[in-house]
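Structure provided below as structure tokens; questions to follow.
The other protein chains are all here in position, but one chain of the complex has been omitted.
We call the chains A and B, going by the order they appear; numbering starts again at 1 in every chain.
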Amino acid sequence: MSGEAPVLPDSEEAAADSTDGEGDNATNLRDWLTIGPIRFFAAVGIPAIGFMVLFWVFRFLRDSDANRILIVVVAIFVGVVGIFGLYWGMDRVNDQLPARIAQRVRPWIFVGPAVAILSLYLVWPAVQTIWLSFLDKDGEEFIGLDNYTFALTDDKMLTAFRNSVIWLILGTALAVGLGLTVASLVDRLKPRAEKIAKSIIFIPMAISFVGASVVWGFMYTFRAAGRPQIGLLNAIWTWFGNSPIFWLSKEPWNNILLIIVLVWLQTGFSMVILSAAIKGVPDDILEAGRIDGGSELQLFWRVVIPTIKSTLVVVTTTMIILILKVFDIVWVMTSGEFGTDVIATNMIRQAFRFFDDGKGAAIAVVLLIVVIPVMVLNVRRFREEEAMR
Amino acid sequence: MSVAYEIGMGEEARPKTLMERILDRWLVKLIVVIIAVLWLVPTAGLLVSSFRPADAITTSGWWTVFDKLADSRTWTIENYRQVMNADGMGNAFLNSLAVTIPATVIPITIAAFAAYAFAWMDFRGRQVLFVVVVGLMVVPLQMALIPLLKIYTGGANAFGIPIIPDLDLSGTYMGVWLAHTGFGLPLAIYLLRNYIGSLPASMMESASIDGASHFQTFIRLVVPISVPAIASFAIFQFLWVWNDFLVALVFLGGTPDVSVVTIKLAELVGSRGQDWQVLTAGAFVTMILPLTVFFGLQRFFVRGLTAGSVKG
Partner (left out) sequence: MTFRPEKTWRLLAILLAFAMVAAACGNGDDDTATTSAGGDAGGGDAQPFAGEVVNVFGAFVDADADAFADTVAPFEAATGIDVVYEGSGDFETQIGIRINGGNAPDIAMFPQPGLWANFIDDMIDFNDLGVDMDQARADLSDYLVELPGQVAADTGNARDGVFGGWFRLNTKSWLWIPVPEFADAGYTVPETWDDLLALQDQILADGNTPWCLGIESAGATGWVLTDWMEDIVLRTAGPDVYDDWVSNGIPFNDPEIAKAAQFLGDVMFPEGNVLGGTDGILATPFGDQNTPMFDDTPACYLAKQAGFITGFFPDGTFGPGVDNQTEAIPFPSIDGSGDVMLGGGDLFGVFSDAGAVAETVKFLVSPEGGEGFAQAQAGYLSPNSRFDTSNYVDPFQKQQGELLAGALGAGGFRFDASDLMPAAVGAGTFWTGMVEYVQGGPDSLDDVLQSIQDSWPSS
């Protein structure tokens, strides 16, 4: 069942494609014997060789005590030209193959290196994590589903699930919503004003998290009544004659205060991506709408949103995953106390503070499972889009 | 739901009066200004704090400086001096660059090829593979560290057969580049596929009819058109790698000759965090480069770049 979506025929091999008989057993066997290993080679062997070339270049430079600037220059050269060259070389090799086989192999040349790297750097660790999640804290004995029982029933975990839901809903809505708002509003400003406004929203992304944690600590902090408040929130609050409050300890509102930090940090992401998409909405369609007398709001909902829908899905998906994995904001600002723990803080705590590899891994697997519905939505979206073109 | 939308705006639509258009514009400006101010307040707090003595930061609010702007005791460049004059800070900047630039460029190149294949090539298991790739975004990189370090230091064996040789990558730039490449690829592929996949099919078909191979189509047509998407991913990958602490510490280490800026800054804070105020200045010192990259790449985010190329 090769992909059913309409995709481009490989121009060079189009003729060969038409003779492809799916039911021919002999052909299939031959395919299997020839394409299989070549596919494997394209996906694993060639990247490995390319990698070794890179590595050899690197070793050579390091051993010759080259200075770092030279290393960087060579790395960039190898990283761009070398990798392009690698793909080009693989493509040329592929051209030497019989046309019909070449056509089958070519996509694997394009995705092969990515698949190889991802297999090593993410799939393999994910498999290990799943395996560990069935083992005890030292990763030695098989203990069945005990870690999952913990992950799904422990009091702290239940609080964490509740909070993560709040984070996912509020955090995603605010970060994507504000990003979209800013991206579409600044599109109407003069280029200079647009650049300034976007830069301001973007700045928090560039501030290292440790720096951000200092400043947000100062936003929410508390000083005894009568002493100067150094937290802006309490300064304003006490200016109205109230007694200072340690906001971060007040459930459940403290969760929202922490989500605000995330929104401040991450809105820049959705803004940049969505802004690029909005720039892609053809001017003539917008103009046509304006001439027809559509209000800007109508244009936004009926023209802009449908056009950038797929990008919205991408940004929302990315934000959901990012929020699922966020732990440092909670970790640094409240240590997960006062009912602010989220799933990811529990994972980090189990794995790296309590050295319970099994429980940490089980919580990580829970994250993987939680994201499945989002992925299903993406598949649908993906199919729709291809059915349309 | 399919994207069927009509350009006509319905019966009730009528041309706007001049007054309404002016109001519209001011409303837009007002909302943008309010959001911008809200966003600036914490940044301003950090900036002001970075020029204050540590003792002052913890005893009076940063906004109080505006009462005594001219008082020389209000201000100090000590925090910046501590950051800039720290032993090996220049070296750390070079290390950060040596890590960040290749770790931005390499994943983009690899992801662009893969994204093209996912968007415009037909192969078995394409959709499943793509969803798996995107789903990999959720793998917490903290969970990947130990398995990867094991491979870096000892290779990988299955049933006694070495699958991956011991490459001794631990402590090398190469090891960090590849790690960042691996962790950055899913998002890169996702973003680029979204963009490349939205290019008009007619454009691809005409390239195909002109006899261009996939490789040629990719290099000559898709890459130039995809510059805005590539630029936006480049910005984020650059930022994440530049501000990364954990991956560099695990795969490169924290010894003075190889430590990157974030690690150096963490050291300046002291064993117990007693010198935390250097973080304020450090945040701005380390922010300069990513912001420059952002400004530099902003020119790719202009209207018409895509549309023009598509038509042309």
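We take it that a residue touches a chain if its C-beta (ideal position, glycine included) is under 8 Å from a C-beta of that chain, and two chains touch if they have at least 3 such contacts.
Computed from a prediction, not measured in an experiment: that's the story for all the values here.
Touch, as defined at the top, links the missing chain to these shown chains in the whole complex: A, B.
Only one of B:17, B:72, B:85 or B:255 touches the chain withheld from this view, namely B:255. Contact with the omitted chain, checked across B:65, B:149, B:164 or B:223, is made by B:149. Touch with the chain omitted from the figure is made, among A:80, A:99 or A:152, by A:99.
Remark: the residues of chain A touching the chain excluded from display are 16, 46, 48-49, 52-53, 55-56, 59-60, 62-63, 89, 92-93, 96-101, 137, 213, 217, 221-225, 227, 244-246, 248-249, 331-335, 337-338, 349, 352-356. Although one chain is hidden here, its contacts on chain B can still be listed: residues 54-55, 58-59, 145-146, 148-150, 152-154, 167-168, 170, 245-246, 249-250, 253-255, 263, 266-276.
What we mean here is this: only the chains that are shown with their structure count from here on.
Distance from the chain A centre to the chain B centre is 11 Å, each centre being the mean of its Cα atoms.
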